[in-house]
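There's a structure below that I have some questions on.
Not every chain of the complex is shown here; the ones you see sit where they belong.
Labels run A, B, C and D following the written order; every chain starts at residue 1.
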Amino acid sequence: MTPENLKQLLEGVKSGNLTIDKALEELKHLPYRNLGFARIDNHRCIRTGVAEMIYCEGKSLEQIRGIVTHLPENHKNILGTRAGQEAFDAIKEVLDDCIYHKEARMVVIRPEAVKQSGAVAVVCAGTSDIPVAEEAALTAEILGSRVERFYDVGVAGIHRLLDIHQQLQASRAIVAVAGMEGALASVVAGLVDCPVIGVPTSIGYGASFGGIAALLSMLNSCAPGVSVVNIDNGFGAGCQAHLINCQSQKNALRAD
Amino acid sequence: MTPENLKQLLEGVKSGNLTIDKALEELKHLPYRNLGFARIDNHRCIRTGVAEMIYCEGKSLEQIRGIVTHLPENHKNILGTRAGQEAFDAIKEVLDDCIYHKEARMVVIRPEAVKQSGAVAVVCAGTSDIPVAEEAALTAEILGSRVERFYDVGVAGIHRLLDIHQQLQASRAIVAVAGMEGALASVVAGLVDCPVIGVPTSIGYGASFGGIAALLSMLNSCAPGVSVVNIDNGFGAGCQAHLINCQSQKNALRAD
Amino acid sequence: MTPENLKQLLEGVKSGNLTIDKALEELKHLPYRNLGFARIDNHRCIRTGVAEMIYCEGKSLEQIRGIVTHLPENHKNILGTRAGQEAFDAIKEVLDDCIYHKEARMVVIRPEAVKQSGAVAVVCAGTSDIPVAEEAALTAEILGSRVERFYDVGVAGIHRLLDIHQQLQASRAIVAVAGMEGALASVVAGLVDCPVIGVPTSIGYGASFGGIAALLSMLNSCAPGVSVVNIDNGFGAGCQAHLINCQSQKNALRAD
Amino acid sequence: MTPENLKQLLEGVKSGNLTIDKALEELKHLPYRNLGFARIDNHRCIRTGVAEMIYCEGKSLEQIRGIVTHLPENHKNILGTRAGQEAFDAIKEVLDDCIYHKEARMVVIRPEAVKQSGAVAVVCAGTSDIPVAEEAALTAEILGSRVERFYDVGVAGIHRLLDIHQQLQASRAIVAVAGMEGALASVVAGLVDCPVIGVPTSIGYGASFGGIAALLSMLNSCAPGVSVVNIDNGFGAGCQAHLINCQSQKNALRAD
């Protein structure tokens, strides 16, 4: 339930289009709905501005089906992350209105067009980093950010990165996705005046340790303006980039 | 050299108040000045929006004195970070116009009042985390953000945190500083709709491993909306929070 | 063999219901029975108050069958832990009187109703943590503790946890199961006056390192009153919680 | 402020011995007192049953003095942990009524005799582990547990441990303190039917890694009934052992 939904609901009551009983029915499951094995935090979206989401990895198909079945009917654009084909099939089975983004391993449940504004850039170092980059880009888009993608711009061929300098400079937040030595985040942050969110990926040879090399590299960035999310956590980076991007909208409401 | 300085210089040329020769003299050290042992990146502030700074740890006093001596005269509010008393004394010796913030181990060189706007909150879990929190808060303030401090609000007494919920919710960026298990970042991010920058600190008993426990904890935050900087890196968090805070100012210049 | 069994056996001898030869036969396998590949420690339950158990992972099906075949006939409620379907089938083959708890991956051999008393709470942060939580809860129940379950109460939605504050406060021991950043244990321990046993789980994104992040987080808890068992070790936590819970029963026998 | 204090205060109001204004004055600092650099959680003791304490390591002497100065006057037996001689001197300076336990590096502020009941045992493997063992023993004693100490009973001479088997078996909780390979916790837990709290210490040769070897050893204990606190965390173990020990007292108030 987004703040927008909540406002509509209250306006419905005010205008008499919605009976108080109906509104209560809807509201009583706030702040969460207890399924026994899960307490769906319907309130989170209002409270924290980020997407409702179901992290599919490590959940049984029964659990996934159960959670999806109990999603409030008017909630839109709920994300199923880390969803393999089987998880998607399970969701589809109980709720047909959903789309699968295979590369990003993401399901959008009850997809609905969102106005996209602001400017978020997602860059990645190599072709193998694209799935994580796509998870970030899709997440930010569905939350309402306009996103530009620049893929395969790793620092071993620095000219590829310098070529897109202007576009990067024009962003409000940049997600930099890189495995191996993760130098991309530092170099980008040295070029722009907006926050850079580094996402280390688990791509790489031997001593990359499933992304730790890139993680440490980004944490030790010699350029200020870099903060980091967990390895392969495209979803988290997308949320963070969107939150940064949309602080501007809050702007009008606050006296500076 | 800030963008403001640069603009003044160009306007000086335009108006005839500044000879072209003088302007050239000033500009020729852009983008950096090579001292042999250091190439001062005067251009960084314009390019990346973050503070000019001298990381004092690991530099000899001679090197520090050398760098400070060659700072362009009209540059203000340059930060010396990780500065012990000795480093401060060395700076003071060659450039008297500076202030020492002992708790934050920070020197502000050629301090100058800055208009502070927007809203950044800095919270920390325990009294021992204050030096890092102060480094973050001072950095953001000097860059131009309005900062509120909430110290000693760790999750072992969750009511202390709930009490300041409203103030946190009103921020555009929150810096959450915590050692030990670092749970503060997750709990805060679950309460607000703005980006949270986690700063793990090296405070703690045995298996905190100099902050790694808190670092991992923050990276694995169950709440989206958290990104993390390096252990004890208050400066980096302050820069990042300021950059987020000031994306709003850029706003006017961009069509959404 | 539980202390209860032993007492019955000795009373049988005293009353003449049991011949000394028969009693000797039964007793001679104490303290253990040597199968060559295993020395079954029948005495452990009497000595340490915890369940007889067979850790199935890493044992061949032959070994499991062999151990089960040699279990003394009057022993009840023996636990087979980390038992996949195959291990359960192997046990069932040689000893039909057993039940499989699939979610907890646990077999109860010769199940027998146990009086459950006291108050143990098992809380877990997310749906994915349930298998480990169930292992803990079942273990404590079979040993004789009354257990209440509170699942999916992670700190990213702190209100879910505050809602059950009263119930938690009424417990004698709480098992807190959490993956990712494991903050649950700290927050719970800050709310109650009974011991909290933290169980980190191997659930999580990249740098959770199979549960190490949660483990370190719990070890570094800023709230005293937390002790920790190994990653995913629901069985150990269930034993520990039961031992704490039943120290109260011992009470009557001791002068304070 | 202990529950006992609170009860007295309320009875004072009831009996008219205490004006409401005075009581309010006392109560208004609940649940915490904000000193700016610290929010003293006066309520914790009531809420969680553990000691009020000041963790001295990493705090400046000014901060320590500040915190001690603002301790409510009727609070007793407040612990200053990890207190070197300097920290003790600072405390003493502002509050003369305190005792220093040098070996345990602990200060007891406003010491007051406490009735000690129940049975906690503290065992340690070697002479070098005694400071940590003393921290645990003193903590439990001050909270109100009767404590027996058994020092230098490491497993390399197993007979020393077998000799005290009876005494250990008679305890309600055992704190097992050991460095090096930390095997003590496992061996003890295999001998008794009460919970064992392992405390790894940072004592040892090369690859003990400041206590990690012992920590891992205890976490991987082959005997159920062991839970673990952080390296060198005698305070935490003392609290945990006391909480276990005193669940028995709660007993009377609950129907089983």
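Observations, loosely collected:
Operating definition for what follows: contacts are C-beta pairs under 8 Å (C-beta built on N, C-alpha and C of every residue); 3 or more make two chains touch, one makes a residue touch a chain.
These numbers come from a predicted model, not from an experiment.
Here 4 copies of the chain are placed, and the complete complex recorded in this file has 8 of them.
Methods note: only the chains that are shown with their structure count from here on.
Following the contact convention of this document, C is the list of chains adjacent to both chain A and chain B.
Counting C-beta pairs in contact, the pair that comes out ahead of the other among C-D and A-C is C-D.
Of all chains, B has its CA centroid at the greatest distance from the CA centroid of chain C. Rounded to a whole number, the gap between the C-alpha centres of chain C and chain D is 27 angstrom. Here the CA centre of chain A is 39 Å from the CA centre of chain C. Across the assembly, chain A contributes residues 44, 215, 230, 236 that each touch 2 or more other chains.
Judged by the touch criterion defined above, the protein chains form a pattern that is neither an open path, a ring nor a star, and not fully connected either. Shown are all chain pairs that touch, namely A-B, A-C, B-C, B-D, C-D. The touching residues of chain C, counted against chain D in their complex, run 44, 47-51, 53, 117-119, 170, 172-173, 189-195, 197, 215, 219-221, 223-230, 235-237, 239-240, 243-245, 247-248, 250-251, 254, 256.
Of all residues in chain B, those touching chain C in their complex are 125-126, 154-158, 162, 179-183, 186-187, 189-191, 204-209, 212-214, 216-223.
Of all residues in chain A, only 31-32, 34-39, 41, 43-44, 55, 57-59, 63, 67, 200, 202, 210-212, 215, 230-233, 236 touch chain C in the complex they form.
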